[in-house]
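Note that one protein chain is taken out, while the other chains of the complex remain in position.
The block that comes next holds subunit A.
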Amino acid sequence: MNQPNRIDSWLLQDDEKPLTITEDPKIPNAATILLRKQDHTLGNMIRAQLLLDPTVLFAGYKVPHPLENDIIIKIQTDERSNPADALKRACHLLIRQTVQIKSQFMEQAKNIEMGMGPDQSLATAQTNGYDPYADSSRQGNTIVGGQFRDTNAGGADVYDF
């Protein structure tokens, strides 16, 4: 059978490098980066993070062929940085973001398992209780015809327990 090995679609071989960088011969500070065994999950995330970097002039990614499990990212930066540094920075920032999400989520889940309400920790520690429809920054922008939901009635509906 000519069926490709199923594990090969997502696991790197021992001798395979996770990525290679090819610098653009004509444009300064531009490079094409090939990431092996990655897909849109990482490609889109890295691209979006690169676009938030002020030194990045261009960032884009594509999946060159749907049957091959590689992606390429093209990055051009200005003279303050270079593509490899920008990529490194983007990865670093993404790690910090996901770690942040994880710790906040686990805190929440723990509270719920212990039988507390959903927002206990948040309410005191960080955000004064998150309720999207009772938001205090609404003064001065009163909408005739329908005031939004009032602050006190908030929690009960949103937190469907």
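Convention: a contact is a pair of C-beta atoms (placed from the backbone, for glycine too) under 8 Å apart; a residue touches a chain by one contact, two chains touch by 3 or more; residues count from 1.
As a convention for this text, contacts and distances are computed from a predicted model.
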item: The complex's invisible chain, by UniProt name, from "Ubiquitin-conjugating enzyme/RWD-like protein", "DNA-directed RNA polymerases I and III subunit RPAC1", "Proteasome subunit beta" or "Rab proteins geranylgeranyltransferase component A"; value: "DNA-directed RNA polymerases I and III subunit RPAC1"
item: Contacts of subunit A with the absent chain, listed as residue ranges; value: 5-7, 9-11, 17-21, 35, 38-42, 44-49, 51-54, 84, 87-88, 91-102, 104-106, 108-109, 112-113, 118-119, 122, 127-128, 130, 132-133, 135-138, 141, 143-149, 157-161
